[in-house]
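Left out: one protein chain. Kept in place: all the others.
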Amino acid sequence: MHQLLPYIPAFPILGFLVLSLFGRKLSKPVIATIGAGTVCLSALITIILGFSFLQTEPPGGVYDQLLWSWFSVGNLSVDIDLRVDALTLVFIFIITFVGALIHIYSAFFMWHDGDYARFFASMNLFVCSMLLLVMADNLVLMYLGWEGVGLCSYLLIGFWYEVPSNCRAANKAFLITRIGDTALLIGLFLLFKEVGTLNISGILHQAPDQFATGSSNIVLITILLLAGGMGKSAQLPLQTWLPDAMAGPSPVSALIHAATMVTAGVYLIARMHVLFQLSPVTMVIIAIIGALTLFVAGCSALAQTDIKRILAYSTISQIGYMFLALGVGAWSAAIFHFFTHAFFKALLFLAAGVVIEALHHEHNIFMMGGLRKRMPVVFITFLAGAAALSALPLVSAGFFSKDAILWYSFSAANGNPLLWLMALAGAFITALYTTRLMLVVFWGETRTPVHRQPGQGMVIPLVVLAFLSVTAGFIEWPHNMLHLTLFSAHVQKVLPETLLKTTLPSESLFQLIAALVTLAGVFLGYILYYGKPGIRWQQSPALAGIREFLFGGWKFDQLYNFLFVKPFVFITRINKSDVIDKMYNGIAQAGLRLNSWFSVSQNGSLRLYIVGVLAGILFIITLQLLL
Amino acid sequence: MIDSAHMVLMVATVLFALGLVGVLTRKNVVFMLISVEIMLNAAGLAFVAAGSKWQQPDGQVMFLFILAMAAAEVSIGLALVLQIYHQHKTLDVDRLKELRD
Amino acid sequence: MTHLQFLALLPFLILATAAIVVILLIAFKQSHTVIQITGFVMMCGVVLAMWYVRDTLPREVPPLLVVDGFAALFTGLIIFSVLVVGLLSYIYFEEREENPKEYYILLFLATLGSAVLTISRHFVSLFIGLELLSVSLYALIAYLRNRNNAVEAGMKYLVLAALSSAFLLFGMALIYMETGSMEFTAIGRALETSGSSVLFLMGIGLIVVAIGFKLALVPFHLWAADVYQGAPAPVTAFIATVSKIGVFAVLIRFAQAVHLQQNTLAVTVFTVLAIACMLTGNILALMQQNIKRLLAYSSIAHFGYLLVAFLSGDAGVGPTVFYLLAYSITLLSAFGIITLLSTTRRDADDLSGYRGLFWRSPLMAAIFTIALFSLAGIPLTAGFPAKFFILTAGVQQNMWLLAVVLVLSSVIGLYYYLRIISTLFAAPPLTSVKERTLHPFFYAATYTSLVVLMCLLAWLGVFPGFIVDQVQAFLQF
C-alpha cells in the first residue's frame, strides 16, 4: 500500500508542471481535465488508501515511504519522506476529496476567465504542497509544504493581479503568514538544538525524556510553533489577512481559506501534541487565543456587508473553536470540527460564489435578497451549510462537532467555565450572523436580477457538500446519546484521549443550553432581519460607531499600520540613499580639497620655488641639529 | 682660538648667505644669476679653505672646476635672459608665470 | 692609467666621442636623418663596448671613477633610455621650424654626464657629471625657444639648478673640510673613525638638498611640473628618465660608501622625504588636466616609492634597478605617445585631446593604457612586480609605516590613472585626428619601438624572474 503514497502529491504536481509549461497551448477542456483530473485521481488513491488503512491497520499505524535523502550534513539529515497515519489520513482525505469537488466546480466557475491554465496550475500546486505539508515525516519537509501553500495562497489571492487592491491583499497575506512562518522556523532551530533531530516521530519519541514538563525550553518551542500556527490559521493577533484574502476567486477561498490551508495550524499543533502536552502554559494560551479569536471574529462577522467577508470572519471564528478545543486538550474534537467545517464552509463559499456570479459580481448582501425563489438549489444547499455553521441541533454536522467542543471546553481537565462561556457566546453570535446572512440574501425582495443560473457542474459539488455537511456529523455522537465514536476512535490512534474533570454535571444539560443558545441566536436574527426592520436596524445611527468598529475588524489593521507599517516605511524612505555612502564621498571630497590646497604651491613663481627649496634645507638642518 | 681655515669657512658661509638672500630678494633675473654666482664662489672659497686645511691641492682644483662651470652656466643663463627679454619685454621673474597649475 | 682601466672606460669614451662626431657631422652639413642614424649607431656602440668589456669589470680608476656591474647596469639603463629618446626626438623635431641638429650634441653630452654619475666615486667626478648633465639640460629644455614657454621653463630650471649645485658644492666643501678627502670610501672610513660632526652632517644635508632637487623630491619638487610642461616632450622624457637614473645611481653609491642607511638621522630625513613625496605627488596629480604635469607629479610619487627601496639598504638595490627599468620603459612609452600626438604648434599635453583615443587609434591607446596601468602597478604590467619588489624590500626591513603609506598613496594614485584611462575609452569627439607627414621609416620605427616597449612591459609584468636574476648577477661583481 505504502507504494501508493508518492502518487497522491505526484499527480497534482504533474498537473502543475504540464499546465505551467504548456498551459497556454492547451484548450480549455484539456486544461480542465488535467487540472481537475489529477486531483480527482489523488482523491481516488486517498480513498483506496483510506479503506485499506481502516480494514488492516499497517504496522505501527503508519504508511511510510522514503523518496530520497534531501540533504544530510553532520548530524543533520533531512529526507524527502512521506508518512500517513490516522491523523494525516483525515487531512489528506479532506484535501483531496473536497479539493477534487472544488476543482470540478472551478472548471465551470472559471470557464470565462482568460488565465484558465494559470488558475489550475496554481490550484494543483497548492493541493500538492498542502499534501506534502500533512504527509511530511520531518519538520523541514513540512515547512516546505507550509511555505508552498503560502506561495499558492499568494498567487491565488492575487490571481486577478490587474487590480492593485488584490495584489495588496496577496502581499498582506504572504507577509503576515511569513511572520508566523519565521517564528516556526526559529522553533525548528531550537528543537534541533535540543532534540538533535527534526524527524517528527523522532521528536515525539524523545521529547518526553528530553524536556521536563513546563521547562522553559519546551514552553519557548511550543510558543514558537504556536506562532507559526497562528499565522497560517489567522488567529489573534495575526488574523487580519484572511478577510482581505477574499479578493481571490471563490473556489480559492473555499479550498485554501476555508477548508484546508487555514487549518494547517490546527494540524501542526495536533501533530506535535506531545510537545504541547509537555507545556501546560502553552495549552492555556492556545485555549485563550482560540476563545478570544472566535469571539472577536464572530462580532466582526456581525457587521460585515460583503458576503465573502462574513464567511471569512466566520472561518476565523470557527478555527478559533478548533484552537479552543486543542487548548483544552480535546484533540479529537478539534480535528472533528475541522472535518465537518471543511465541508460546510467550502459549501458556503462555493454557494456564495454562485450567488455572486449570478448577480454580476455583487458582493454586498444588502444588494441581494429574495434569492430563495429564484435560485432554489443554491438556497437549499446554502441553508444546509448555514445550518451546519450555526450548529442547529441534530440536523447538522456542525452541531456534533461544535457541541463536543463546547462540552469539553468546560469539562476537559484544563477546561474552564470562562472558556465555555466565551464559546457559548460565540455560538450565539454565529447563529445570529448566519441567520442574518440567510435572511438578507434569500428572503426579502429582489434587489439585483439573476442573470445566470449555475450549471450542472457547479451544482453537483454543492449538493455533495450539502449532503455531507448534514450527515458528516453522524459518525460521532455524544456519549449520552447513542455513544458512537467512529471518528474519535480513529484519530485517537494518534492523538491522546481527552482527560475529563473528575466530577461533572450531566452533559445533556450543556447540550440543552448550547441548543437553546443557538436557537436564541437564530430567533434574534429572525427578529432583527426578517423583512424591513433588519435593514433599518442595519442603518440605525445610534450604533454607527460600534458597527464601524466591528466592520473594520476591531481596527486591527489601523493598529498595525500605525505600529509597524508606517515606521518601517519611514525608516526605509529616509535612508534610501545609504548614509554610509556619505562617509566615503566625504573622504573623496577631502582628497580633492587637499589637491586644491597643494596646487596653490605650484603658482609658477620662481621665487616661491626658491623659498620651497630653502624651507627644505632649513627643515633638514633643524632635524639634524635636533637629533 | 679657531684655526684660519675655519675663519675662511665662516667668511665663505657669510658670502653664501648673502648670495642666497640676493637670490631670494631680487626680482631681476640678471641679479639673481649674479647672486647665484656669489654663492658658487662662496662654495669655491670654502673648498680652498678646506684644501689649505689639509695641505692638499684638491681644494683649488675644485675651485677651477667651479669657475669653469659657473662660466658655462652664466653663458647659457644670459642667452636665456636675452630670449626672455625678447619675448616678455621684461626681466622681472614675477612676470614669468605662464607655467603653473 | 693602465690599459685595462682604459678599456673599462671605453663605453664612456665612445659616448663622449658621439657628441664630437655629431659636431663634425653638423660642420659637414649633414642631414638630420644622418645625424640621427649615426647617433643611434654610436649608442649601440656604447652597449657593445659595455658587453665587450664586461669581463674586465669591476675596475677601479682611482681616484675618480669605478666601473663595475652596478655602473654597467645603470649605464645600460641610461643608454637604453637615450636610444628611445633619440628616436622620439627625430619624430618630434623632424618638421619643427628650428634646426634640430645641435640638439643631439646636447643630448649626448647630457647622457655622458649622467653616465659619468653612475661611475663616479669621488666628489669631483660627481660634480663634473652633475654639471655636464644640468648645463646641457638648461639648453635642451629651452631648445625650442618659441614654443610653449620653453624659455621660462629653462630659466626656472637654470636658476634652481644653479642654486642647488651651489648647495651641493658647499656641502662637499664642508665634508671635505671635515674628512680631508673627497672619495666616498675615504669619507666613509673617516666617518667611522671620527664620528659625525655638525659640519659633516650639514654637508650631508646640503648634498641631500642637491640630490633631492635633481630627483624632484618634496620639498624640492616645485620646478618639476613647470619644467616637464615647458620642455619639449622628448626632453621631458629625458629628464624623467636619464637624469634621474644617473643621480639615483650616484646617490646609492654614495650611501653605500658612507653607510647612510645605518645613520638614524639620514634615515629619518629620507623617511620623511619619502612619505612627503608619495603623498604630495599623488595628491597634486589628482585633478591635473595637463598630462605632462601629471606625469611630473606621478614621477615625484614614484621616486618616493624608490626611496623606500633605497632606505632598505643593500637589499633594496636589486628592486631599485628593476623599478627604474620598469619605470623608464613605462614613461618612455607614455612620452612616446605624447610625442606622436604632438603637433607642430604645441605638445599634446591636454587631457581633453585624448578623449576616445582608443576608438580612433587603438594601438596608441593600448600602449598608453598599459603604460598607465604599469605606473599604477597593476598586474600583467611591469609596474606590478616592480612595486611588489619594493614593498618586499620595505617589509623585509620592517618599515611598516612606509609600506602602509606606499599602499594608501598608490590607491590615491590609482584614481588619476583611471581618470586618464577612462578618458581614453570615452566616446570619441567628432573632430578627426590630423594626418602627419613623416619619414615613413622613422614613423614605423617609432611605432615598432613603442610596441616593443609595450611588449617589454607585459613581459616584465608576467615573467620578471629572468630580469631579476640578471640584475642580481650583475650586482654580484
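Order as written gives the chain letters A, B and C; numbering starts at 1 within each chain.
Here is the rule we go by: a residue touches a chain if its C-beta (ideal position, glycine included) is under 8 Å from a C-beta of that chain, and two chains touch if they have at least 3 such contacts.
Please note the rule applied: contacts and distances are computed from a predicted model.
According to its UniProt record, the chain left out of view corresponds to "NADH dehydrogenase" among "Peptide ABC transporter permease", "Heme exporter protein D", "NADH dehydrogenase" or "Amino acid-binding protein". In the entire assembly, the chain absent from the figure touches the shown chains A, C. Checked against the full complex, the one of A:Leu156, A:Leu185, A:Ala227 or A:Ala287 touching the unshown chain is A:Leu185. Which of C:Tyr143, C:Phe373 or C:Phe474 touches the hidden chain is settled by the complete complex: it is C:Phe373.
The chain not shown here touches chain C at positions 359, 373, 378-380, 384-385, 388-389, 391-392, 395-396, 403-404, 407-408, 410-411, 414-415, 418-419, 421-422, 425, 463-465, 468-469, 472. In the full complex, chain A touches the omitted chain through residues 20, 24, 68-74, 76, 80, 118, 140, 143-144, 147-148, 151, 154-155, 158, 161-162, 164, 167, 171, 174-175, 178-179, 182, 185-186, 188-190, 192-193, 571-573, 575-576, 578, 580-581, 583-584.
Basically, only the chains that are shown with their structure count from here on.
If you tally contacting C-beta pairs for each pair of chains, B-C comes out on top. For this pair, chain B with chain C, the centres built from the Cα atoms lie 26 Å apart.
Between the CA-based centres of chain A and chain B the separation comes to 97 Å, rounded to the whole angstrom. Among the residues of chain B, those touching two or more other chains are numbered 23, 93, 96, 98-101.
Listed for chain C are residues 155-156, 159, 163, 225-226, 288, each touching two or more other chains. Touching chain A in their complex are the following residues of chain C: 155-156, 159-160, 163-164, 167, 198, 201-202, 204-206, 208-209, 212-213, 219-220, 222-223, 225-226, 264-265, 268-269, 272, 280, 283-284, 286-288, 412, 415.
Residues of chain B that touch chain A in their complex: 20, 23-24, 27, 93-94, 96-101. For chain A in complex with chain C, the residues that touch the partner chain are 591-592, 594-596, 598-599, 601-602, 604, 606, 608-610, 612-613, 615-617, 619-621, 623-625, 627.
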